[in-house]
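Only a single protein chain was left out; the remaining protein chains are all shown in position.
And then subunit A:
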Amino acid sequence: MAELSFTEEELKEIEQLKAKFPTAKAATLQVLWVAQRKYGHVEPEVQNLVAETLDVPKSHVHGVASFYTQYYKEEKGKFVLDVCTCLSCQLCGGYDILHHLEEKLGIEAGETTDDGMFSIQSVECLGACGYAPMLQVTNGVYVNNLTKEKVDTLIDNLKNGKMPEFESMAMPELEKRNQAASE
């Protein structure tokens, strides 16, 4: 890979991010995002660039980047499908969804399709247990209450370049409570 570097503008942004935190180390997460936005991933070279820019140990940035599935430690497909297989989703069929996807796309979790369109990851709880099973598309929209049919539609739409819409999810219990309070 060619020498990596941040542009003047990016460096300015990084300075602003640093100013928000008491130490440069604390800005690691934010600066990793800047890097991932730029390169589409945070491969080791990119991690090292972040470490050098922030003047923190390379090992530290490596540890942080490896902790979060949201940072891509290698090049990924255009759409990264993070299928939650943590407890709630697992109980509601998260693995069925994952395996269905794997079969459909002909790849396993952690892999990317040959055409570079899709990557699948099996990830931990994304905080949407109420609408399990669920998945997230490229660190963005959640697709909730998954069924195999819903997954099929999602893939077709994505292939046509159509991202799923943000869904506002109802919280039945909360609504009941709110209603009771207002009465």
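FYI, a contact is a pair of C-beta atoms (placed from the backbone, for glycine too) under 8 Å apart; a residue touches a chain by one contact, two chains touch by 3 or more; residues count from 1.
In the analysis below, contacts and distances are computed from a predicted model.
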Per UniProt, the name of the complex member that is left out, chosen from "Carbon-monoxide dehydrogenase small subunit", "Sarcosine oxidase subunit gamma", "Transport permease protein" or "2Fe-2S iron-sulfur cluster binding domain-containing protein": "2Fe-2S iron-sulfur cluster binding domain-containing protein"
Chain not shown: contacting residue from A:66, A:157 or A:178: A:66
Absent-chain contact - pick from A:40, A:57 or A:140: A:57
Those residues of subunit A which, in the complete complex, touch the missing chain: 44, 47-48, 51, 57-63, 66-67, 124
